[in-house]
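Each chain you see keeps its place in the complex, though not every chain is here.
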Amino acid sequence: MTRHTKAQSIQAIILAAGASSRFKTGRTKLVEKICGRSMVLYPTDIFVNLNIPTVMVVGFQKDILEEVVKEEFGNKVTFIHQQEQRGTGHAIQCTRDSWHADTILVINGDMPLVTQENIEKLIKKHHDNDATISFATAHHCDPEAMYGRVIQGDDSIKIIEAKDFEGDLSEQCCINAGIYLIKRSFLENYLDKLQPSAVTKEWYITDLINIASAHKLTVQTVAVPFDRIRGVNDFKELWAAEQIKKSEIIQHWMSNGVRFAVAHNVQIDWNVTIESGTSIGSGAQLLGNTKIGKDCAIEAFTCLKNAIIGNRTTVYANSVIEKSEIGADCFVGPFSFIHGNSTLNNNATIGSFVEVNRSEIGAFSKAKHLSYLGDTTVGQKVALGAGLVTCNYDGINKHKTIIKDNAFIGGNNTIVAPVVIDESAITAAGSTITENVPAHALAIGRARQINKEGYADKVRAKQTIKPLASAMTEALKTTYESQQ
Amino acid sequence: MTRHTKAQSIQAIILAAGASSRFKTGRTKLVEKICGRSMVLYPTDIFVNLNIPTVMVVGFQKDILEEVVKEEFGNKVTFIHQQEQRGTGHAIQCTRDSWHADTILVINGDMPLVTQENIEKLIKKHHDNDATISFATAHHCDPEAMYGRVIQGDDSIKIIEAKDFEGDLSEQCCINAGIYLIKRSFLENYLDKLQPSAVTKEWYITDLINIASAHKLTVQTVAVPFDRIRGVNDFKELWAAEQIKKSEIIQHWMSNGVRFAVAHNVQIDWNVTIESGTSIGSGAQLLGNTKIGKDCAIEAFTCLKNAIIGNRTTVYANSVIEKSEIGADCFVGPFSFIHGNSTLNNNATIGSFVEVNRSEIGAFSKAKHLSYLGDTTVGQKVALGAGLVTCNYDGINKHKTIIKDNAFIGGNNTIVAPVVIDESAITAAGSTITENVPAHALAIGRARQINKEGYADKVRAKQTIKPLASAMTEALKTTYESQQ
């Protein structure tokens, strides 16, 4: 098909200059994301993929739009600036200097569901019939939908914009989808002849169809399902389009052996990959370039964003993993937060209420409860006790903690970086570690326990007498100091 | 319309005395909430808004019901007690002393989806036709639905209760919605003439229609979409009604420039407000009087209840904010819990596994990891290290912690309230702070670290010999004490 297309000499013009006022965000709608991808990229992708030279007409917030398109397609798309918003006909006019192919395809930029098959079918029918103009139509009966209506007579065809239409819109269900193929020669001869609408003062590309029909030139229509050509003009329409896109993505992964527990709850981006045998829990957020291996279990309410998950790894409920890589056979969560380019090697365990940030956890090492690991490198087979805090930040700089193979960190430790705990070392529970611990050493950094018999009752008595002061605290201070 | 309505002299009677047995909760269904609001308040609101004097007939759990209505509408609604449950006709009878308007509107209290437009249209048609009785009908074909069926002849109209109906209910799709306008004069003349049903021994208001029709008085029907007049008799019907209400609320905010990531997952109460440019993540719970500013990002699985969120603030996934106010440009979560009338000033950051309770966090201050802040006032530009615990409770009383501007709290600190850490002070990592720290002072409250070379191996050897005792712990005790 690609070669055939080239032979016929086609170029594409994507209309992307509009102001997106119905979104009410002050931003161009074309970079609003559908399944994690700016919507303008979906139709653009088709032309890039078919090697069709593509011009995008930009206007409103053109810098933002161009940046998004360049990030994905580099310089495969050329931009032309429409200075004033004077209608689709005027937008084409702005591209005149770029015309070089025999056939010029024009498409709205806000049609994220159109497929390559739709475009190929349109091109084929256009060429097969040697049409002057071809355009896509769809059946849609909503009188409030602002699509141009296609009126076909025995020997004529025309498009009337919805706002110019007189009569009952609900009876005009054949709509103009917004994809046109036009012979360049026709465009060169007739584009200047367009007249602005009396109502809106804009030039409409659709008038070209009326002109072609009046001149008895061949006008070809190609019916496409409405769902494929839905435009997106506000957040309600975006929601509908995203539902369809997401449903297609999920069904694709289902067909490849992935189990989704409550599929309609899941959020999944178009660029995510999941291998077979894996199950995805209710509500899971699978975002960005997340890649999930085989036979994994990703439980409910997990958020994975640009996360790489190895085979057979379990991510328990309510975990967040961002921009990090988890090895094979790991256990994460529930309630883990792993981010900042962190790495878990195979068979590592990160448990509940544990945050891992800019850190690496070695194979078979475990941090199971209530810990903060920042800028830390943990070796293999290390046991990190509950309540560990690495103090990686001194208010100005960040420092590194290194804990080597087979070390054992007692409960509720405070580790003040930079520090190295060497292999097979042990730290006592409750310690604050400020200095390096040699290999095989035991480090203790805590006070000795003293029991004051009967003092609990005295503390309570004082609290009752002086309810507004911190009686207990004061009692503790006194008793502690008195025995020093 | 309001003035017109008054001119015509209308009063409303809301039927709210029923026993809600199909809910099986032992509670009156009328205070069950739909999008966060007791269902009886929705129709009541319409009459209050139209300045129509309103009487509510109460019976079952009347005190609970009255309290809920008074809380929202004060004394704008009058209550009349129906002592026995003897049917809708009897309920009207109980209100006789309150009659003063020309027209009496009667409505069931369990119709949360009816709109002001529906009511206004009904009133207008009643007056325009100078009807004796008008009532709303809807088209609904479910033979199991227990609505009265409206039977219209050439010259007559009557309503037959579903349980009294003989014949095929599935062929009787015109149902009685349960909203009536009745001339007071007719009511005064004929209400006493109602006969109890042979089946249920109850008096039905619907018999009045039969009487009026038999007397060739004008009976007017007004068709209303079924979705607007759905009754709510069990949790399945409540769920259906809430879906519709929620869909309307979400579409309203979408139209105002709010992005919903997986809209059908979101829970949103009717009183919530969201400004444009904000995105709402999958599953978000937006409850009570929550107000969210412009250009915020509220991520997935967040619960906001009576929360106020400033402009451009991000609430990361899995966070809970209750009855608290977050400033502009703040970062919260993932896994934050902010509650108890807490306040975050602009540009503050509360991070993962951090609870903030009855506290204020100053501008640009940060508590990013694993902390509990209770009854604490934190100044500006304060850095709170990971693992901070404020000990605000001594078993009897709560005490306050004050941490002033530019202070730096080291990791894993324990702060025993009441205590003041003055501005620009620093506390060492691992400290327990029991006394005030002066401005610019360094506070240290921890033991010195000791490394015992080679002791780790001895500890491990003992553990292997005595697996059932806490070998390591004892070893630690010994070694520690021996060197004191």
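Letters A and B mark the chains as written, and numbering starts fresh at 1 in each.
Definition applied: contacts are C-beta pairs under 8 Å (C-beta built on N, C-alpha and C of every residue); 3 or more make two chains touch, one makes a residue touch a chain.
If you're wondering where the values come from, they're calculated on a predicted model, not measured in any experiment.
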- Complete-assembly copy number [criterion: all chains share one sequence; 2 shown]: 3
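Just so we're on the same page, only the chains that are shown with their structure count from here on.
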- Query: For chain A and chain B, what's the span in angstrom between their mean Cα positions?
  - Reply: 31
- Query: For chain A, which residues count as touching chain B in their complex?
  - Reply: 23-27, 32, 234-236, 238-239, 264-265, 267, 283, 285, 301, 303, 318, 320, 335, 337, 353, 355, 370-372, 374, 387, 389-391, 393, 395, 408, 412, 414, 416, 424-426, 428-429, 431-435, 437-438, 440-448, 460, 463-464, 467-473, 476-477
- Note on the structure: Within the complex, chain A is touched by chain B residues 251, 254-265, 276-277, 281-283, 299-301, 316-318, 334-335, 351-353, 369-370, 383, 385-387, 391, 394-397, 399, 408, 410-412, 416-418, 426, 429-430, 434-435, 446-460, 472-473, 475-476, 479-481, 484
